[in-house]
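Here the complex is missing one protein chain, while the rest keep their positions.
Chain IDs A, B and C follow the sequence of writing; residue 1 opens each chain.
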Amino acid sequence: MKMKTLAAMALAGALATGPAMAELVMPDLSYRTGPYAAGGTPFSDGYQDYLNLLNARDGGIGGESIRIVECETGYNTEKGVECYESTKGEGALIYQPLSTGITYQLIPKATADGIPIHTMGYGRTSAANGEVFNWVFNYPANYWDAASVAINYLLDENGGDLNGKKIALVYHNSAYGKEPIRTLEELSSMHGFELSQLAVDHPGQEQKSQWLQIRRERPDYVLMWGWGVMNQVAVQEAANINFPMENFIGNWWAGAEHDVTPAGAAANGYKSLNMNRVQDYPVLEEIKTLVHDAGNAAGDGSNIGKVLYVRGMYAAMLAAEAIAKAQDIHGTAAVTPAMVRDGMEALEITNARMTELGMEGIGPEFSVSCQNHGGAGQGLVQQWNAADGVWEPLTDFIAPDASVIAPLIAEDSAAFAAESGITPGCL
Amino acid sequence: MFYREAGDFKTSYEADSQTFPIAFDRYRYWAVLAIAFLVIPFVINDYWVNAIFVPFLIYAIAAIGLNILTGYCGQVSLGTGGFMAVGAYACYKLMTGFPDVSIVIHIILAGGITAAVGAAFGLPSLRIKGFYLAVATLAAQFFLVWLFNKVSWFYNYSASGQINAPERFVAGVAVTGPNTAPWAQYMICLVFLTVCALLARNLTRGTIGRSWMAIRDMDIAAEIIGVNPLKAKLTAFAVSSFFIGISGALFFAVYLGAVEVGEAFGIQKSFLVLFMIIIGGLGSIFGSFAGAAFLVVLPVALKVIGVDWLDWPTDLVAHLQLVIVGALIMFFLIKEPHGLAQLWRVTKEKLRLWPFPY
Amino acid sequence: MSADFLYGIEVIINGLMAGVLYALVALGFVLIFKASGIFNYAQGVMALFAALTLVGVMEGQVPFSHLINAVFGTEIHHFGWEVPALLAILLTLCIMIAFAWAVQYFVFRHLVGQEPIILFMATIGLAYFLEGVGDLMWGSDIKTLALGLPQGGSMAVEEWTAGLGGDDFYGFFIDKLDMVATVVALLLVAGLVGFAQYTKQGRAMRAVADDHQAALSVGISLNFIWVLVWSLAGLVALVAGVMWGAKSGVQFSLSLIALKALPVLMLGGFTSIPGAIVGGLIIGVGEKLFEYTIGAPFLGGATENWFAYMLALIFLVFRPQGLFGERIIERV
């Protein structure tokens, strides 16, 4: 016990360094270590680089400079909670927890503390219902949207008819992996395709059984909700059984460069969803000159332009836009978390604005409202070009089937509201 | 004030077999309790509760539980994460199934259910020993996690597959849910830890504790002097799992508020708690506290030093943290293989003789 | 023959191949446990570290570059050369030997005669340490192993066997990498057995495994033997790291393959090399066959992880001494 007291005193000293006010504090809960570091690093680099760009180019947002507080979670829930608690005291404006597990921790905590959370394409899907989840936003799209976008893409490929087709879902055997199942089941009965589900246990290094099954059953398409090492192994195994890679579609957490490079040329043609288009944006040039060349790169600068880097940058852009909106609404540059929440709820992303920001077409146009915290739910399909080592966007943003997803969201959020004693309504 | 036992005469066997035979230790014990109950709750904030105290208190309960099984009864188990999951899911099902019953009863019942599950998975210990048993308990770990993930009844068929702790009150004060005051979170964990530690202490100093230790030290001899190995091992599994179940329930309901089984109660959790008791000291209640404190506080402290003071990149600090924790573990083991508790005992022994060591 | 039956055979064949890969990991555990009674939890991390080092050396990465850059504000990443595979493998082996020596010299020399659980704990500390060092040295991104190992299903096997069944049978699938792994594993085991049988050091190693005291009394240096077994375990770790890393890229998760080896160890015994091989095969076939016949159709799949342990557990309950162990007669 003695040791603890000592450590406690040391910590108290560390924490005494109070928050410097009149800054926009942006925590970055990153994971640059642990099993998923390969995905966490580029995202965090992109997130920070864009905010640094705003500081360097515009002097912050609305004249108020941004202070980034990075905290390493290692994708570990408990560390994430520690990060949340340690950064929240500094006046954090908006959280991007970057892990579904941490998100679930933070939903009740941040709601009670009055700090908005943005979970972009992960986290709790039914948070799209802003009347139940006042402080949680998951625009531009969620997992159920993703499932529907994938099916809509396949419908398009098949002339609008999937009747009798066999579609297999290979999923990480966890809450995350099981997300799309309900949506896909609905869609399966609607469009008449046959859905088979193959669970892969964490971590997913050994998938022989699943891919032998796919080889036996010869589905027309394979969808994948994979994560971590599971992605690389799945791509390799799919190539091994000579599954046509263009019929193998991962979700947007299974479609980054590091997911396909270990398989080399064999991964060529593999497709994945994405919520942010990857291409050469003018803003990347600006980041290079104003941030990297100035020696302020968040990482070693090597990740610029990668899928997850662009996604991190996109997330930072959405956060910055929301803050700007908040400043606009409340007429002050020094916004509070509650004001940022209002800004997020009034957020409107247009093509014109994205072009203006030097990232034309990076995401779909969408607007947020109290009822809809989920955005347009659109996603695109991209394809891996192994020869050039780039992900190439194949389609424009595809809309999900709202008629399927809306009732599911309503049902799940209602259940949560009942369980937690929340009366739905706008703030 | 000298740290001495001289002059502190015991006139009864009760006094002789008390927990802290040295007067100074007794005073310190009461002082720690007084600070823990009467001072800390009034000064504590969100950060301290969520980053340090609550995880420490909960892990200490789990460590006490595992220490009973491994430290006292000698059965190495790597199923702790799975058993914590049983506690958490039992607590969740009870909380949502019987919302009118007190959460305290739910947590205790969750411990009871875990005890039953633990005893069932303890059955192979009659045939399998040592590291073989340790690996065998991994079967429990993997199976339980798979089960809670697969069978949607356990998470009330929710679409997210996560379990969320609804708001519950003790004496009108919220102890679970988003609106829990930090001191309430702290207090409920502290009360449970105190009671668990007392129960563990009582169990380990009496007949049943001696049967466990006898089995640990030499199982054949133990059986020949009259210890029923089946009963001793299964009670150790049950009691151990009871504590671990309580810690799992608190971990879910009070600390995190929402968990997914694979992430919160995976194999790393089993290893973590095992590390705690080995670093702290096998067969020592104090060691359970010390080990839990060590592994909860050290990473946070290193992070604060590296990131906040030295301003190094977070990933470098995280990697260095691994190197330092690893090196410290090896260093401690070389210096004192029997853990922090033994280090503490040796220090006390020296203190008793100070300033005349010979 | 019905397709289901043939596919069952295919599952068995692939289970055997997976078993070889499990055995490869288990082998490292056995070597160290047999000679020193240490249950080396760090074996998985050693595989990761060895594979990371191999890639790092081949690509001419500057070790600890991130740390150096952070401390000195430099921007160095690569030496600018590339090392041929064979030379890189040799260099990696040298590093693993140096590591073995360091482990023995700085850690286990000071822990001679401690209880098994203490030694086990020390290897856990070692695992943390090595994981951190590996990350610091080579970074934590996913690396591609460019050894040119063959990948993909063997078309030849597929075509030969396609005629065995009807239209719904597509021939047996056998991964070329698995075939290579099997051959390498066989060579490795043959090499180890040869080493143990026919060299002076090998015989000394067996003597130590048999009886420390007796070995000491005939003048065998325990320190040397332990460095030797840790080096051999490092070699096995490198092979395992390469084989697993070829599939998934070299990344953190490689350290988790240790978990696949534990049921194999339970089944085969911690001290038996043939036990590790046969145990691996049984686990490989057992878990795949269970997933094929029961797990996937009836239990919703993903049963392999726990079933491997259950299988080993049930087996042990009926045969506590393991596959190749002597019947245990308890004495007082």
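One rule holds in what follows: a contact is a pair of C-beta atoms (placed from the backbone, for glycine too) under 8 Å apart; a residue touches a chain by one contact, two chains touch by 3 or more.
As a working rule, contacts and distances are computed from a predicted model.
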Missing chain, UniProt name, options "Amino acid/amide ABC transporter ATP-binding protein 1 (HAAT family)", "Cytochrome c oxidase subunit 1", "NADH-quinone oxidoreductase subunit H" or "Putative PQQ-dependent dehydrogenase": which is it?
"Amino acid/amide ABC transporter ATP-binding protein 1 (HAAT family)"
Across B:Ala214, B:Ile279 or B:Val304, the one contacting the chain not displayed is B:Ala214
Of the residues listed, B:Leu66, B:Ile108, B:Val227 or B:Val273, which one is in contact with the missing chain?
B:Val227
For chain B, enumerate the residues touching the unshown chain of the complex.
12-14, 17, 199, 202-203, 205-208, 210-211, 213-214, 216-218, 220-229, 235, 239, 283
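The definition used in the following text is that only the chains that are shown with their structure count from here on.
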Hey, which pair has more contacts between C-betas, A-B or A-C?
A-B
Identity of the chain that, by mean CA position, is farthest from chain B
A
Rounded to a whole Å, what is the gap between the Cα centroids of chain A and chain C?
35
Multi-chain touching residues of chain C, meaning two or more other chains, are 66, 135, 140, 300, 302-303, 305
Contacts with two or more other chains occur in chain B at residues 146, 150, 313, 315, 319
Please give the residue numbers of chain B that touch chain C in the complex, ascending.
76, 124, 127-132, 135-136, 138-139, 142-143, 145-146, 150, 220-221, 224, 267, 271, 275, 278-279, 282, 312-313, 315-316, 319-330, 333-334, 337-338
Residue numbers on chain A that touch chain B, as the complex places them:
1, 3-4, 7-8, 10-11, 14-15, 17, 30, 32-34, 37, 41, 70-72, 74, 77-79, 81-82, 84-86, 88-89, 100-101, 104-105, 107-109, 111-112, 124-126, 173-175, 178-179, 182, 201-202, 408, 411-412, 415-416, 419-421
Which chain A residues qualify as touching chain C in the complex?
32-35, 37-38, 41, 173, 197-201, 203, 205-206, 208-210, 212-213, 215-216, 218, 228-229, 232-233, 236-237, 239-242, 258, 261-264, 266, 300
